[in-house]
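The other protein chains are all here in position, but one chain of the complex has been omitted.
When the chains are written out, they are named A and B in that same order, and each has its own residue count from 1.
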Amino acid sequence: MDGLLQQIANGAVLASAYILVAVGLYLIFSVLDIPNFAHGEMFTVGAFTQYALVVQLGVPFWPSLAAAAATAAALGVLLERTVFLRLRAKQANLVAFLIAGLAVGIILQELLRSVFGTDALAVPAPIEGLVTLGPVRMSMYRIVVIAVSLVSVAALGWLVYRSTFGTRLRALALNRDLAALSGINVSGVGTGAFAIGSGLAGLAGGLLSATSSLTPYIGFHPTLVSFVILIMVGAGARLATVLAGGVVMALVESLTAGYIGNSMREAAVFVLLIVFLVWRPHGLTRGADAQPARL
Amino acid sequence: MLNLRTLITCAALCAPIVTMAPAGALAQGAAESLPVAVLLPRSGPSADSFGGSMLAGLNFVFDAVNAAGGVKAADGKSYKIALKTFDDPLTDVKIAQTAAQRALDEKYRIIIGPVGSGSASAVQPQMARSDAFWLLAPSVVPGPTKLPNVFRAAPLLKVYNEAVLDWLKMNPDVKTVAMATDQTHTGLVAATGELVSGIEGLGRKVVATESFRQGDKDFRAMLTSMLQKRPDLYLHRGFAPEAALSLEQIRELGGQMPVMWNSAVTAAEVRKLVPNENLMANVVQAATGQSLDPFLGAGMELAKKVKDAVGDKAGTFTATGHDAAVVLVEILKRTKSMDKAAISAAAESLPASALEGKTLNTFSPHDDGLVFKAHEVNVPGTLMTWQLGKGWVASR
Partner (left out) sequence: MKPAIDLRAGLVFDAFGLGLPVRIATAVVAAVTVYAAAQGTSMSTLGTINAVCLWACVALSVNLVIGICGQMNLANTAFMGFGAYAGVLSTGFWHWPAWITLTVAALVAGVAAWMLSAAIFRSKGLVFAVLTTAISLVAYSVMVNWSSVTGGLGGISTGGPLEDGGLPGALDLALVKINEPMEYLVLLLTMTAALSVGTSILLRRKTGRSWLAVREDEVLAASLGIDVPREKRRAFVAASMLGTSIGLVYAHMVAFITPDSFTFAHAAFAPLVMIMIGGSGTAVGPIIGASIVIGVPEALRAYELEGLGTLIYGCLLLFVVLVAPTGVAGGLQSLARRAVAHRRAGPAQPSTQGEPAAAEAKTPTV
């Protein structure tokens, strides 16, 4: 039982990362209808910005974290303007989005590699110390990571469901044309969503940089897991469902690694997806609109 | 008596010597260029850590040899080594094969490498069909050295196991061992069975054998289930980044036992990857002398010289590259001609005394005093402990 609780605690930090990245992707996809296959690279960019600021320039940790999220957000907006909106305007199909996203990913990875090299890098955590909660041991910093993620998601939830901007976001997600007709600045709100989504991924990268190590290639797995969550959750899901999805994925990975075998941990998520989709081909929830085949 | 006849005789005797001397000096100065190829990563994830560090070691030796006039072979001629690198990024065996093929197409008859075991297995058929002499370092896969023209200048993996067992013998209160092995390190995986039998042969128990992959970041799940079994030693077999992470994580989870690394993590890598040096208390490394660290730790002069010359480029395989170059130079000194049969024959008969004092690792003689037996060398492993503030220090 002790081991199980510890395994769950281990999974909690992973869940925080997955939730932040998946929610970001969910925001972008549901508001803008863009499957951003370069989303995981925002995570990587956030992590490397954190490294550059903290380790190379000596900036304190928490301001760097804000800068990392902002950098990822800015990069996201840049990508939206130069790549994704162009594709959307040409009514490009899924293949084009997939290839464009992965191509952007490759370019970003190579640029990071040429600047930072290929050796794994580490960022020192800002808080030392361990905490023992019964049979569970965690480092103080990792608890802070969970806390920061929860606060961020709560803030996002408030933004999406309680603020004016959030209303506009949800209007855009429901029906873009109607939203435009109602006078909403569709382009501005869309860019805002992209910025927030990318910023969340960058925040996750910056947070995790101090409890893991960095290479330019750490973004691919978060991209995949986010898409798996997005698909399993389905087209019409609420934010809370995405959260639950992130938790489930992280737990599946951790428990597989702990009890079945560490080498199976990545495959476990995908086996889960395959089994799930055979049972429910359209995901957990369906969109309220008349075309369930939208995804 | 200084008369005209004596003078003329002396002149006649001196003349050839006078005319021959400049010709002799010219013959020595006009060293031929000897092309040598090396297959190592110059792009991809291991470009700096593996490729750059090994190249630094190789170049140190070859530059010194060339500056001194080149290698004087047994055929009387002097050769200056012209080293060319062929990129094998260790990501795809097809690329490794193409790199090897390009070296062979450009008529290279002496080839160092490949570096990785996967590449060596992939290139094995080309080695068999080629007209080249191959010197493997540091890949550990056993197949290629069965060929007549392939020799290995680095130790096999059983040497890692021996180092682990030596440490266990020195620490009889360590009864249970939990180990985790990097699946991508094919040599370590192949040597796992022998290691487990060796440990059990000493009366200890192996309570967990887990696997992970290069690039994994989170070992907490694996370590948590290991810690449930309360091992006396955690043995991590893999490369530097994962070793550092698993150390941090096992300490975080409450594991206070000694940690042993079966890999050649350099002191520089430790400083970069483990920012909190206190975590390195109670860490031992059982490995081979691939980097300069064990030799610097033992205060070796030669190691200091190499480090001063190479500077930042020193890394995971600098000692491997250095020693491979020395072995090659000594073989070339004894070869009667530059074709694979002659070079292989020279390698077969290379005495260990020829390498004494020139290499960082100790190339112990086999029973007949030779360096190579069945194309493999006899190089012992190294056992190092981390001393806070100092770095790796030899512990035997």
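What we mean here is this: contacts are C-beta pairs under 8 Å (C-beta built on N, C-alpha and C of every residue); 3 or more make two chains touch, one makes a residue touch a chain.
Fair warning: this is a prediction, and the values are worked out from it, not measured in the lab.
Novice: Can you work out which residue in B:L34, B:I81 or B:A122 touches the chain that's missing from view?
Specialist: Among B:L34, B:I81 or B:A122, only B:A122 touches the chain that is not shown.
Novice: Among A:A9, A:L65, A:V83 or A:V153, which residue is in touch with the absent chain?
Specialist: A:V83
Novice: Touching residues of chain B against the unshown chain: what are they?
Specialist: Contact residues on chain B toward the absent chain are 42-43, 47, 87, 89, 91-95, 97-99, 101-102, 104-105, 117-118, 121-122, 124-125, 128, 141-147, 183-184, 186, 189-190, 213.
Novice: Residue by residue, what part of chain A touches the chain that was omitted?
Specialist: Contact residues on chain A toward the absent chain are 35, 83, 86-87, 90, 92-96, 98-100, 102-107, 109-111, 114, 224, 227-228, 231, 261, 263-264, 266-267, 270-271, 273-274, 277-278, 281-283, 293, 295.
The criterion applied here is as follows: only the chains that are shown with their structure count from here on.
Novice: With chain centres defined as C-alpha means, what is the inter-centre distance between chain A and chain B in Å?
Specialist: Centres of chain A and chain B (C-alpha means) sit 42 Å apart.
Novice: Which positions of chain A touch chain B when the two form their complex?
Specialist: Within the complex, chain A touches chain B at residues 2-3, 6-7, 10-11, 14, 117-122, 124, 128, 130, 137-139, 212-213, 215, 217-218, 253-259, 261-263, 265.
Novice: Give every residue of chain B touching chain A within the complex, in rising order.
Specialist: Residues of chain B touching chain A: 44-49, 180, 183, 210-213, 215-222, 224-225, 228, 240-241, 244-245, 252-254, 269, 272-276.
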